[in-house]
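Yeah, one chain of the complex is gone here, protein chain that is, but the others are all in their spots.
Then we have chain A:
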Amino acid sequence: MRVEALALQLRPRPMAEAADLGVLLVHRHARSLLRTWAPLFAVVALLALATIEIRPWLPTLLLFCLKPWLDRSLLFVLARAVFNDETRFADLWAQQRTVWWQGLLSTLTLRRLSPWRSYTQPALQLEGQRGKARRQRRAQLLAGKRGAAFGMHFVFANVEIALCAGLAMLVVWFAPEGLHRNVLSWLWQSAGVGNQLVLALAYALVIFVLEPFYVAAGFVMYLNRRVELEAWDIEQEFRRAFA
């Protein structure tokens, strides 16, 4: 890791402030993210939505389960973004073996259940350790930071629900005068495919917007933890001043 090349100002921050810096990282590299994340997510979301004919609740469940796998591509882009590197889809495609297929099973099972997955994911995906070393690394990252990591996850989970509900309410609001109640009961209670499709679409849209922020927040929190553990801020200053 070339600490001096990091395009983030390193200093000791509270964990929540590091998560905020992640939000700004997404702003600055929105173009890189769009170029890679939009096509990838469009394909996955369309495939997931196509399963609505099998069971009305299946697309939502599929998207939910696939999130840790989708996060890997986002983290790949963001890990380059902290060095100010632009990413194109071709770059992601070239790295697909490590980004998409490495540790596929644990990504889809164990990672899905982790309550702080975006915080520990960089250690698993970027540090390339295995077995015992990897477990120790994870424990070291989490020591004393479980609360902060879970708090971040908890906030984003709630925002996801709020945004989904907000989008669903928009549908209700755009209903013709006097029919709001009917539309509302159609949306929540009918067992048809149409309303489930609307809800699944809203969920997909929210994931599309929110997931980059979630991954970036966890990633910068991880970097912040390394500032704490390894004095990266001082290394950055020293290399800039004395090298």
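In this section, a contact is a pair of C-beta atoms (placed from the backbone, for glycine too) under 8 Å apart; a residue touches a chain by one contact, two chains touch by 3 or more; residues count from 1.
To be clear about the criterion, contacts and distances are computed from a predicted model.
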From the names "Putative enzyme of phosphonate metabolism", "Diguanylate cyclase (GGDEF) domain protein", "Succinate dehydrogenase iron-sulfur subunit" or "RDD family protein", which one matches the UniProt record for the unseen chain?
-> "RDD family protein"
Candidate in contact with the missing chain, chosen from A:P14, A:P39, A:G144 or A:G194 | A:P14
Touching the unshown chain, chain A contributes residues 6-9, 12-14, 16-17, 19-21, 23-25, 27-28, 151-152, 154-156, 158-159, 161-163, 165-170, 173, 210, 213, 217, 228-231, 233-235, 237-239, 241-243
